[in-house]
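Only a single protein chain was left out; the remaining protein chains are all shown in position.
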Amino acid sequence: MMDALSDLLGGFADALTPVNLLFALLGVLLGTAVGVLPGIGPAMTVALLLPITYVLEPTSAFIMFAGIYYGGMYGGSTTSILLNTPGESSSIMTALEGNQMAKAGRGAAALATAAIGSFVAGTIATLLLALVAPTVVDLAIGITAADYFALAVLAFVAVSTVLGSSPLRGLASLGVGLYLGLVGTDVLSGQERFTLGIPQLSDGIDVVVVAVALFAVGEALYVASRLRRGPVQVMPASGPYMTREDLRRSWKPWLRGTALGFPFGALPAGGAEIPTFLSYAAERRLTKHPEQFGRGAIEGVAGPEAANNAAAAGVLVPLLTLGLPTSATAAILLAAFTGYGIQPGPTLLTTESTLVWTLIAALLIGNAMLLVLNLPLAGVWVQLLRIPRPYLYAGILLFASLGSYAVNADPLDLVILLLLGGLGFLMRRYGWPVAPAVIGLILGPIAETNLRRALAISGGDLGVLVETWFSRIVLALALLALAGPIVLRAVRGRRSTPEELQEGARLRHREDEREVRR
Amino acid sequence: MTGPGAGRDGPAGATRSDREPAAPVAQEFRGRNTGELVMTVALGALGVYLVLDAGTIAVPGSANTVGPRFFPYLVGGLVIATALALGYRVFRGDRGPADESEDVDPTAGTSWRAVGVIAVAFLAHALLINVVGWPLAVTLMFGTVAWALGARGIVRPLLAGGITSIVVWVVFVKALNVALPGGTLLEWATSWV
Partner (left out) sequence: MTGAQPVVVVGVVPTPRGRAALEHAVLEAQRRSARLVVVNSSRGDALVDEEFLFGDRLRQLHADLTVSGVPFEVRQPVGRDVAEELADAAADTDADLLVIGLRRRSAVGKLLMGSAAQRILLDVDCPILAVKGPPGEDAR
């Protein structure tokens, strides 16, 4: 415990240099901007910036990535509150109450409770990360290759079935990602696999190309295919920032949101969506002002926003201690680690302790920067949205081209980018989530290595996979996550008819109260 | 699960004659069913390809029981099983939830024309990069994409693309040393940097 604190102080000493502060500032500015802009998010931005890792020091690069990671969430909550356009499902709850608050002339208070709540939750959760990480590493140091494979399976299944709304489509997306991860030369045997005889593919398809294609190009094509015309209403950030009453009603939801968000993020089956829903439900039940829910209750902004940020910090626990990514952004960060030749996993904290602690300190610094930057500047960020859509999406494609070409300076990468971009478009068009594909691509090869290592030790006996209690429990959880949705459907025992689906599609365009019931 | 597209205040219809979603939505759903089946069949084909092609991966003699084929078989099996289950569901009338991005019109039909123009523009720029340099190629791509998305005029998109691409090129090539062909003119003009 004390070790963690002194290590963290050391991290601060390394992070608080002018150059690193500059990168932190750059990161939070970029992150907020992409959080505000539609169509791009932190995962894609970090992916686009991966080529920068060739020229930057790891510390500087990760400080910037950390800023982007946290900044994206602040930007997302601003647009959720002022424009009612939650970019990610974890912001839906914020938009629900936050936009109502803004409509009632309390936009500034909604922004303030979201920003301060994010800051409080982000800070507590990052400190928890610092405290928990060494302990988790101590536990993880003994895990076997089979255990790691079990964890990867759990992450695969959870990301595919628990987070999305259609488990089968999540699995389909995962399969596509695993396939893309297989293309190239097998590390252990040196054999080429699925390269179609194209020599450039023997090194595999670059992570940057796949991530940028699925996120940026796919999104640009999808938006182009059903372009929205006309502006949406922007609520002014009016009213006082925070009254004593607001603060009194906010601080408990902040803490409860943190308590819900961090563990959910830290679990391999985590993600930020579930804890924000849970936090909203909890606040609705505990509030003294139930009549305000649905009409702008400050608790309904404070809790979910805190949960969202705490979950984001929680996701870093499995990433930094086990090398296990459970969100798209975490997967890209993992790719950045491997790009530097750093092996993420239980040994990371000892072999790269300076880097890890500087990163954690940078997260805390970035969090404070975001609070200072965003509370007064929310209105300024919204101005970014005055960029006409044609320029915005043409610009996204410009940067996609830059990032992908910079990897190998080979136009073939751009052709692959376009093909995979078309795939990303079709996935969006038919409701396949994109995140499982990215995680499959990045975690797939690691899972395979561990699987084969485990089987090599056992001489091919599959029993090794369930030899330890740890792997048994983890695999059982994975099975539960896989079978759960199917069983639920069977129990409910009804299928949606096309007529009902039509009705559902119509409902989708109404004020949705359905989310509340969850 | 309902997406974020819901609950927006009147999306600026000219006459505010509220949308009548029923008819277009019905059409939309009929169209999507075929598309979903195609996606599912494609997924199944990927699975079959994975399994068949995995059989041709050379296994070095020294390798023990678990060689480079094992995991591909596993993935292929997963993909085929998913495709079968998904095919069954789609056949029974299941529809995927459309991805509700922040900035799309959920009631709009798919404009394949815009998608096609953008894809062609992007392909053309990929082939042009090594011929005319990145800034010029990407400027043309930017202009075409902006035009396909309904930007006003021709000069302004090209101007915006040109300025952005040159600034980005200078920053990334001159300051960050990223390899990016600038084209003869630009490379000559900035050779002193």
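Letters A and B mark the chains as written, and numbering starts fresh at 1 in each.
Quick note on the criterion: a residue touches a chain if its C-beta (ideal position, glycine included) is under 8 Å from a C-beta of that chain, and two chains touch if they have at least 3 such contacts.
All figures in this text were calculated on a predicted structure; none of them were measured in a lab.
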| item | value |
| --- | --- |
| Which of A:Ala114, A:Val232 or A:Ala435 contacts the chain that the document leaves out | A:Val232 |
| Among A:Gly11, A:Pro263, A:Pro390 or A:Gly403, residue touching the chain not depicted | A:Pro390 |
| Chain not shown: contacting residue from A:Leu316, A:Val382 or A:Ala400 | A:Val382 |
| Contacts of chain A with the absent chain, listed as residue ranges | 38, 83, 85, 103, 228-234, 382-383, 385-390 |
| Residues belonging to chain B that touch the chain removed from view | 9-10, 12-14, 16, 102-103, 150-152 |
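The criterion applied here is as follows: only the chains that are shown with their structure count from here on.
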| item | value |
| --- | --- |
| Gap in Å, rounded to a whole number, between the CA centres of chain B and chain A | 20 |
| Chain B to chain A touching residues, read off their complex | 1-13, 19, 21-22, 25-26, 28-29, 32, 35-36, 39-40, 43, 46-47, 50, 53-54, 57-60, 63-68, 70-72, 75, 78-79, 82-83, 85-86, 89, 92-112, 114-115, 118-119, 122-123, 125-127, 129-130, 134, 138, 141-143, 145-151, 157, 160-161, 164-165, 168, 172, 176-181 |
| Partner chain B, residues of chain A touching it in the complex | 38-39, 51-52, 54-55, 79, 84-87, 89, 91-92, 95, 99, 165-166, 168-169, 171-172, 174-176, 178-179, 182, 186, 188-194, 217, 219-233, 388-391, 393-395, 397-399, 401-402, 405-406, 409, 411, 414-415, 417-418, 421-422, 425-433, 444, 448, 451-452, 455-456, 459-460, 495-498, 501-502, 505-512, 514-515 |
